[in-house]
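A single protein chain has been omitted; all remaining protein chains appear in their positions.
Letters A and B mark the chains as written, and numbering starts fresh at 1 in each.
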Amino acid sequence: MFTKKGQRLIIILVCLLALITPAFGADPSGAATFEENPDTAINFAWVLICGFLVMSMQAGFALLEAGLTRAKNAANIMMKNMVDFCIGALGYWAIGFALMMGTATGITGLMIGLNGFFLWGDAYDVTTIELWFWQMVFCATAATIVSGAMAERTKFSVYCLASLIVTAFIYPIYGHWMWGGGWLAGLGALDFAGSGVVHAVGGFIALAGAWLVGPRLGKYRKDGTPNGIPGHSITLAILGVFILWFGWFGFNPGSTLAATELRISIIAANTVLAAAAGGIMAMIITWWKFGKPDVPMTGNGVIAGLVAITAGCAWVNPSASVLIGLIAGALVVASVWFIDWKLRIDDPVGAISVHGVCGIWGILALGLLADGTYGEVTGLLYGNAGFMVSQVISAVTVFIWAFGMGAVMFYILKKTVGLRVSDREQIEGLDIGEHGMSAYPDFVPTEPSVKGD
Amino acid sequence: MFTKKGQRLIIILVCLLALITPAFGADPSGAATFEENPDTAINFAWVLICGFLVMSMQAGFALLEAGLTRAKNAANIMMKNMVDFCIGALGYWAIGFALMMGTATGITGLMIGLNGFFLWGDAYDVTTIELWFWQMVFCATAATIVSGAMAERTKFSVYCLASLIVTAFIYPIYGHWMWGGGWLAGLGALDFAGSGVVHAVGGFIALAGAWLVGPRLGKYRKDGTPNGIPGHSITLAILGVFILWFGWFGFNPGSTLAATELRISIIAANTVLAAAAGGIMAMIITWWKFGKPDVPMTGNGVIAGLVAITAGCAWVNPSASVLIGLIAGALVVASVWFIDWKLRIDDPVGAISVHGVCGIWGILALGLLADGTYGEVTGLLYGNAGFMVSQVISAVTVFIWAFGMGAVMFYILKKTVGLRVSDREQIEGLDIGEHGMSAYPDFVPTEPSVKGD
Partner (left out) sequence: MFTKKGQRLIIILVCLLALITPAFGADPSGAATFEENPDTAINFAWVLICGFLVMSMQAGFALLEAGLTRAKNAANIMMKNMVDFCIGALGYWAIGFALMMGTATGITGLMIGLNGFFLWGDAYDVTTIELWFWQMVFCATAATIVSGAMAERTKFSVYCLASLIVTAFIYPIYGHWMWGGGWLAGLGALDFAGSGVVHAVGGFIALAGAWLVGPRLGKYRKDGTPNGIPGHSITLAILGVFILWFGWFGFNPGSTLAATELRISIIAANTVLAAAAGGIMAMIITWWKFGKPDVPMTGNGVIAGLVAITAGCAWVNPSASVLIGLIAGALVVASVWFIDWKLRIDDPVGAISVHGVCGIWGILALGLLADGTYGEVTGLLYGNAGFMVSQVISAVTVFIWAFGMGAVMFYILKKTVGLRVSDREQIEGLDIGEHGMSAYPDFVPTEPSVKGD
């Protein structure tokens, strides 16, 4: 990636930068903040603990992706999911947070923030850094979604670079438009916990990536019909679903940023109900269609329900959440089929359908079903057409931005470093090719996983 | 299960129902509740976060069950544990919560509650829904206990139906008697976090199920002595124990429903001490008996300690907790042996012993050892014989209710849809038979797991 000299220079530079951080910011001890409003204690505890749960979703994404793909790529997949969180934390610390939650004057401020780089200066403040922590775990979630759609054939180095670009630029800029005081917020568009900001952004960057990197060897037959490539551990994949579900209880209720907003109980209930409905719907549809309830698809139905309720969880009621989940569960099955058979884009874990398509559904469902009981947010079915229009604009925007920027990024990476590993490496597995190891050396592999497909 | 037309009708119906939810309930925003008592913020945060931990136990149950059974059934087991939580959330939302925590006038109210169905009307309230969330994760725990005892030979469709009946009817009705203002509460019986309400209910429904479904092929020899059928991943099984232990820190301390009850620290300490004592005791006994410390039994000892301390954790002291755990650890070893060798009921994971038998021990231990330092609850050893009598009544009741209703339910299911998969499916594995897949296609299986026993 860099010459040795260049690499050393970068490290020395970072070390020096660390020392020039001003030792005093706005309120780095928190004493003044607490004195001003003692409720900040419970709100900080709430946001941080919920943020820890969101961080745990990284493990869920890793297991879901690794479980649904082949044993010969498992170490590579775990590595990607660990490293993208490292890169995301550092990228969002250095650049992303400033672009997203920073401020800027005039028109610029509608597009982008410009202060808080490296959490220097006034950003060395308990409230600012609480917000940084919260937004950082969200940012890393968006990045990790891309991993699954490009699994089993993408170069590790490319994935690292893409993670840095997503967490430092692509995610934060759309994030600024919606959550940082940008133009979408100005239009009145809303996205409570990020069906759009996090999931649709991740899902449509993933669409660009999966499309440009091309399908795995053996995924499509000569006649263009797709082969199923079964995952190597359904146990770990479903453990991943459980961990994601658990972490989502941080993701959605924590997005109040305050436990003093007692609506958190309804948000938690909406979250669990949409997930349950999504899982049941996906199960029933596969049971009808294929005669047997499909395990990975039911897991994807659960996550589809979670993605879809994320935008509206604070503003809809439990019955509407069940409805949102049911539709998400149906959508994800249809979308996985459509992408696999019609678009012929190879998405090993269904990330585009789960996060992209159901993310859009979440944005629209909020515009439709917000019932006006909290924060005076009212949807189309309760008579507010204007809000629905804002939501449609934000849905179109997130698709164009995420897919467009993702396509530009991966196109440039393709023409420079190249996206795909060699066919030989793909057949042998990325564990050997990228990391010189095997994830499971103590077990005898079945033939296909050694020789490819 | 249903005709296609019927299925579609049901879905359309649910969708319509969602829209008629009244948009205004008691306090759906939470503003009035918070203004009335600002402590609700910390109490909501406490209860919700503890509830999230309880939800994570679903992953623990799934891994414990999957790890202690064979690879050929792993996908089916993960699926059961994921879907029973989906069904539990929806069943408890639609019906269970109203029966359990709802109110009713006169004699009816001693037996059953009758409002709050679908969280409609006045139930659309932050406090009511906080309680719903808490009780829902408990309800789903009771349901999932049944899964383990019936593993490796029960039809998936039957398990789905049973989960619905348990979470919508059997669990909530006993729950009403104890926690919803019913007749057991009126008698003075107590069960802090549910040794009886959750664990004994689950454990004795499991007893009925395991008995009626019959043993796995190859479990009993012609002379009636049991074969050990080893689990396929001790690593995942013990990970399951860790996750359950972690989640139990939500289960027990969260049952104060308030962080302003500082007794939570002692509850947490009692929880960890009983679990540790249970594990050590089970380990020592197997070490004595068989010459080597047994790994799955030590794990079951930990969970037995947790189940047994659940009823009394708020009202006993740390030393008594150690004692309760030690006895639970001994009980579980004896009970597993008794059920396996004497009753000849095949319980692959020991769920009946862990949850049923140790649940009863927990109810009685509370009646014996409550020391009067909290809430003026005093047990037999501290001079209060009357309380012990109430506890004995509640122990007898939970056995009769759970085993009786479980037997009725599974008997009807047996005579209608049938409980067991075919012998051939059992030999090939439920992953193929029920879901048309393999959990671990990339690894070469050893002979027994392919051909049965």
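Annotations for the structure displayed:
By definition in this document, a contact is a pair of C-beta atoms (placed from the backbone, for glycine too) under 8 Å apart; a residue touches a chain by one contact, two chains touch by 3 or more.
Remember, predicted model here, so these are calculated numbers, not experimental data.
Only one of the listed residues, A:Val126, A:Val158, A:Val241 or A:Leu366, touches the absent chain: A:Val126. Within the full complex, the residue among B:Ala98, B:Ile238 or B:Ala308 touching the omitted chain is B:Ile238. Chain B residues in contact with the hidden partner, per the touch definition given at the top, are 39, 42, 45-46, 49, 53, 70-72, 230-235, 237-239, 241-243, 245-246, 249-250, 253, 259-266, 268-269, 272-273, 275-277, 279-281, 283-284, 288, 290-295, 298-299, 302, 317-320, 322-323, 326, 371-375, 381-382, 440, 443-446, 448-449. By the touch definition given at the top, chain A reaches the unshown chain through residues 4, 7, 11, 14-15, 17-21, 23-25, 27-31, 33-34, 38, 40-42, 44-45, 48-49, 51-52, 55-56, 58-59, 62-63, 66, 74-76, 78-79, 81-83, 85-90, 93, 118-120, 124, 126-127, 129-130, 132-133, 136, 156, 233, 236, 431, 434-444.
Here is the rule we go by: only the chains that are shown with their structure count from here on.
Centres computed as Cα averages put chain A at a distance of 33 Å from chain B.
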